[in-house]
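A single protein chain has been removed from this complex, and every other one stays in its place.
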Amino acid sequence: MDKLVGLLKGIFKDTDGESLGKNRLRVTAPRGSVLAVLDYLKASGFYQLKSISCVDWMDENEFELVYHVASMESPLHLMVKTRIARDNATFPTAIPIFKNAGIFEREIHELFGVEFEGNPDLAPLFLENWKEIPPFRKDFNMREYVKETYDSIPSFEEYQWQKEN
Amino acid sequence: MAERELELIFGPQHLGMVGNLSISLNVEGDTILSARVNPGYLHRGFEKLMEYRNWIQNFPLVCRINMIESEPVEMVYAMAVESLAGIEVPERAHYIRTMIQEMSRLSCHLTAAWAYTSILGFDTPAQWAMGDRDYLLDLFEELTGARVYHIYNMPGGVRRDLPEGFEDKLLAFLDAVAGRLPDYNSTFFENRLFFERASGIGKISAQDAVALGGTGQVLRGCGIKHDIRKLEPYAAYGDMDFEIPTREGGDAFSRVLVIRDEMVQSVSILKQCIEKMPSGKVYEKTPNPFKWKIPKGETYVRVESARGEFGLYLVSNGGNRPYRAHFKTPSFVHGLVILEKLLQGANIADVGNIMLSLYVIAPEIDR
Partner (left out) sequence: MTNNKTTTLKEAKGSILTPFKAIKYLFQKPHTLRYPFEAKEPSLRYRGFHLNDWEKCTGCGNCADICPNQAITMVKIEEIEAKPGRRNERPEIDYGRCCFCGLCVDICPPGSLRLSRDYIHIDHATNSFKYIARDEKTEAQSFVPADTYSVLNASLAHRKADYEGFVSDLNHCLFETERVHMPEVEAGERKLSFMEQVIGYNREEARKEAERCLECKLCEEACPAHMKISDYIDAIYEDKPDESMRKILEDNPLPSICGRICTRHCEKVCSVGIRGEALAIRWLKRYAADAVRDYKKAVEQAMPEPTGKKVAVIGAGPAGLSLAYFLRLRGHNITVYDALPAGGGTMLIGPPLYRLPREAIERDVSYIESLGVEFRFNTKVGEDVMFEDLLNEYDAVFIGIGTSKSRSTGIKNSDKCVLALDFLRQNKLGKGTKVSRRIIVIGGGNVAMDVARVALRQQNIQYPGEETEIKTVSLEDWDIMPASDDEIQEAKEEGVQFNPAWGPEEVVLDDEGNIKGLLCKKVKSVFDENGRFAPTFYEDQKMLLEGDMVIEAIGQAPDFSFIPEGLFKELKFTPRRKVDVDENGMTSIPKVFAGGDIVNTNLDAITAIADAKRAAQGIDNFLRKED
């Protein structure tokens, strides 16, 4: 693990690695070199992209993208992280490196509103006719939305009463 | 665009569809030119809801991410919380967790056997599978108090110890199910009709399976020995003696036979669990749920569910609720990426066949 961190640090500037317990390595990279780091990791045996997570650090006005990559043979699981600006968030797609990256980017685009440049398919995945801000952002208040959307629907008793009268 | 090309919406109400999923197919004649999966019929925003509930209150929520097999979801969340908060689990709880994971795997595989056989028209083994699964649900009820959503794992262990006589009941069930395996084999797994129907269908190469993010049977059906239980043993899997069944074919036939062989392994693991079960505590008390705050940090925890790697990326900002939880569910990749690829060029009649051989469970995609 330490060896890998040393290698990464040597090749990429401003990249740091930190162990998060057994078999977990967190690699932090600046925006510009993330894809290059991923490419390098893929070449060194981390063939599979497991998932891409997005975390909204609203107070710092940043999104954090976390690429989960792993190899097939070793139990090592890498989390390659980078921070991007929260306003008009854009990031280049990882499809050229990992074929399956597109679907995770589509999910993040829908739920957080990050624009992935070069991804041909960013159509909505789960939601239909969504008009609010992307719902997984921290400034989207789920409770308020539910109240506004569903409180206007009459209860069953009211509905019965309205029908009878 | 060919003249006779049609768009066919397959599901969620289609009879050949199992689960709340819809697939738009571009077909020409019987052949599918391209497919696009439309999830979202079950999207409940669990990951967002989790940010509004405290660490303990999330347990009744997370298990609903997968109604067929809720155990790995609970387990992965419990393990993530334990890892963030630095809680040690008693040895006996590890064994009980292993046991319930395997029971859950068995129950999920039986459900899959039901769904797969009934979609191919083998109604008799389908009913058997469902019937046998029900005995397993009885055991779950006995152990946890509920049949489907067990809410049995907690950070620090499991909620209650084994009830009296539980081991004997489980052993009786395991013997019964092992005794029925020849019947399953003769009616289904070794049936020539099944071979004709599944062999060569939904074929994927090992390289593609890895590159597209496949796990579980998708990899093992291509001959890749990949299993989190061996790769990174959690709970008591390190003490268990079992093998990872693989097949070389990469088609639906291989994947389903891997499922069958895994059931045999599960029965063996369950017997070992009962045999080696240590005595002692099953639960280490965690702090008061109303006040419990977990230090700032992040973790990625994974278990091998019946369908492949089930992971959770959990972030805490030092508060009494998760800051962000992101589930890596096997069906997300299998159902949205690999399924679309395998459907290209397939026959319409094989949509359900391919989908279920990939073990796609819709609520897991939507979350």
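Lettered A and B in written order, each chain numbered from 1.
The criterion applied here is as follows: contacts are C-beta pairs under 8 Å (C-beta built on N, C-alpha and C of every residue); 3 or more make two chains touch, one makes a residue touch a chain.
If you're wondering where the values come from, they're calculated on a predicted model, not measured in any experiment.
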item	value
Full-complex contact with the absent chain, from B:E5, B:E28, B:D168 or B:D183	B:D183
Full-complex contact with the absent chain, from B:M103, B:L136 or B:L257	B:L257
Sole contact to the chain not displayed, among B:P245, B:P330 or B:G352	B:P245
Which of B:G29, B:G131 or B:P278 contacts the chain that the document leaves out	B:G131
Chain not shown, touching residues in chain B	53, 56-61, 124-125, 128, 131, 134-135, 138, 141-146, 149, 151, 159-160, 163, 183, 185-192, 194-195, 199, 243, 245-246, 257, 260-261, 264-265, 281-283, 285-292
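Convention: only the chains that are shown with their structure count from here on.
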item	value
Whole-Å gap separating chain A and chain B, where each centre is the average of the chain's CA atoms	23
Interfacial residue positions of chain B with respect to chain A in the complex	39-40, 43, 45, 47-49, 52, 83, 210-213, 219, 224, 226, 231-232, 297-300, 302, 309, 311, 313, 315, 323-324, 326, 328, 332-333, 336-337, 366
Residues of chain A touching chain B in the complex	20-24, 26, 47-51, 53-56, 66, 68, 72, 75, 77, 79, 98-100, 102-103, 125-128, 135-136, 140, 142-143
